[in-house]
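One structure, pasted below without further comment.
As you look at this complex, bear in mind that one protein chain is not there, while each of the others sits in place.
And then subunit A:
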Amino acid sequence: MSEPLLEVRDLVVRHGATTAVDHVSFSLAPGETLALNGPSGCGKSSTALAVLQLRRPDGGQVRFEGRELTTLTERELRPLRPRLQPVFQDPYGSLSPRQRIRDAVAEPLRLRGRRPTPGQVAALLERVGLDPSYGDRRPRELSGGQCQRVGIARALAGEPRLLVLDEPVSALDPSVRAGVLNLLADLRDERGLGYLFICHDRDVVRHFADRVVELREGRVTSEWRPRRSAAAPR
């Protein structure tokens, strides 16, 4: 077993008086897809935000590539952020309506102090199955599935090791969802990405995840492996 890409220990997140995440622990290896599954309000999304350090946890540890994130300052986190990237549910909401697609995809590169070349952006768009001419458009000119592909391209621009996918296909039609799931599977296999995959659809979870952690009321109630990953190893 290689060193875990992500190790979460005793994570606690409180919203006022309620404890949304109550001592949750799990780890994730490179190239592995770990799903967090459970009903609305079980703490899935709070866990995701705490892993991303977009919401600082109230307790516990988050180790990413061997580094403890919870004790780092915002400034210390900044160079690490491109390596753990979120992809959110609402493809329109996660893109600025005014920004051209090209600039949205290039932003993570720019934040790392690089000047992205048009070729780099075109390559990223092509990699997620979009014609580079989409770079000139704005989000509202794209369908939901295309926007979600832009969100993935942008996450890839930072050369991530871990993607935190929070309901990435829940807003999509089944036929569009199939294409996005196939793309995510290809990227995982090709780059050895780790995925923390949050999804309430059990059929999708069973199809896509290597391992599933069940959450109820902020606690881990069980952990299981979908049968397919044993039957059809990659």
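The rule is short, and it goes like this: a residue touches a chain if its C-beta (ideal position, glycine included) is under 8 Å from a C-beta of that chain, and two chains touch if they have at least 3 such contacts; residues count from 1.
Criterion: contacts and distances are computed from a predicted model.
**Student:** Quick one: find the hidden chain's UniProt protein name among "Fe-S cluster assembly protein SufB", "Glutathione-dependent formaldehyde dehydrogenase", "Ferredoxin" or "Peptide ABC transporter ATP-binding protein".
**Tutor:** UniProt lists the chain left out of the view as "Peptide ABC transporter ATP-binding protein".
**Student:** Which is it among A:16, A:66, A:97 or A:174 that touches the chain not included here?
**Tutor:** From the options A:16, A:66, A:97 or A:174, the contact with the absent chain belongs to A:174.
**Student:** Which residue numbers on subunit A touch the omitted chain?
**Tutor:** Residues of subunit A in touch with the missing chain: 38-41, 143-145, 170, 173-179, 181-182, 185, 200-204, 206-208, 226-228, 232.
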